[in-house]
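Of the protein chains in this complex, all but one are displayed in their positions.
Right after this comes chain A.
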Amino acid sequence: MARMISSRRKAVNTAIAWSVGLLIFFPILWTVLTSFKTEAQAIADPPIWFNFHWTLENYVTVQERSNYFRHFWNSVVISVGSTLIGLAIAVPAAWAMAFVPGKRTKDLLMWMLSTKMLPPVGVLVPIYLLFQKVGLLDTQIGLIIVLTLINLPIIVWMLYTYFREIPVDILEAARMDGAGLKDEVISVLLPMAVPGMASTVLLNIILAWNEAFWTLNLTAAKAAPLTAFIASYSSPEGLFYAKLSAASTMAIAPILIMGWFSQKQLVRGLTFGAVK
């Protein structure tokens, strides 16, 4: 009886999990399907699910009209660059906060997080003017700086949480064995924090890849990443839904594939320390 209840509960849980998963995945599925339709099929009412003449025409048009690879390369440089610089700053900061906390560490963490609560548009004009003065508008380095600063609180918080899960005793044992600060961080702390760091890196790359406000406002033609590529297919006057879907599919495909291959690492990192 107990086994029956247990298997029924398992089936219900599985059904709920699949439903939630499909619900979350549905917009992506619909975008991909629409990208293979004609513009007329894309707006058909009632909507056409699978029974349509599949066409690659939208992908061909997008490829002819836009330089996908330039946008793609900008996205790669900006997201990887901002993640690496962010990590270089956040690891020592999180280490200090986790293992040598001061009286105000918690306040400092909260203050860092509070910067995320400020609407970005509130600082757009000052940053725009600053970038204009120093010649950083429409440059990869300019966007790397901005995205590093935006995502830094999240990286510090995530790493701080992972570091806190590592027993201090291990670090003390290393110190007793004669390890210096450098050895302690590189040889003891970092190998133990690899799952957490990997998920931090992946999450940060995803956040930077998808960031649209700053990338649209601070770029023009040279440093525009894939978010600007997608924006160029949106139109309030004229039907571009199928082409917009093709552009969106091309823009999200790299990050989706990366997420697919690294999902084990990502889930392991995100649930690290969740259950003791």
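Observations
The criterion applied here is as follows: contacts are C-beta pairs under 8 Å (C-beta built on N, C-alpha and C of every residue); 3 or more make two chains touch, one makes a residue touch a chain; residues count from 1.
Operating definition for what follows: contacts and distances are computed from a predicted model.
Per UniProt, the protein behind the absent chain is "Extracellular solute-binding protein"; the candidates were "Multiple resistance and pH regulation protein F", "Extracellular solute-binding protein", "Aldehyde dehydrogenase family protein" or "Thiosulfate oxidation carrier protein SoxY". Residue A:Gln132 is the one among A:Thr14, A:Ser114 or A:Gln132 that touches the chain missing from this view. Touching the missing chain, out of A:Ile28, A:Ile43 or A:Met110, is residue A:Ile43. Considering the whole complex, the residue from A:Val32, A:Leu84, A:Leu207 or A:Ala231 that touches the absent chain is A:Ala231.
Although one chain is hidden here, its contacts on chain A can still be listed: residues 39-40, 43-45, 65-66, 124-125, 128-129, 132, 137-138, 216-217, 220-222, 224, 228, 231-240.
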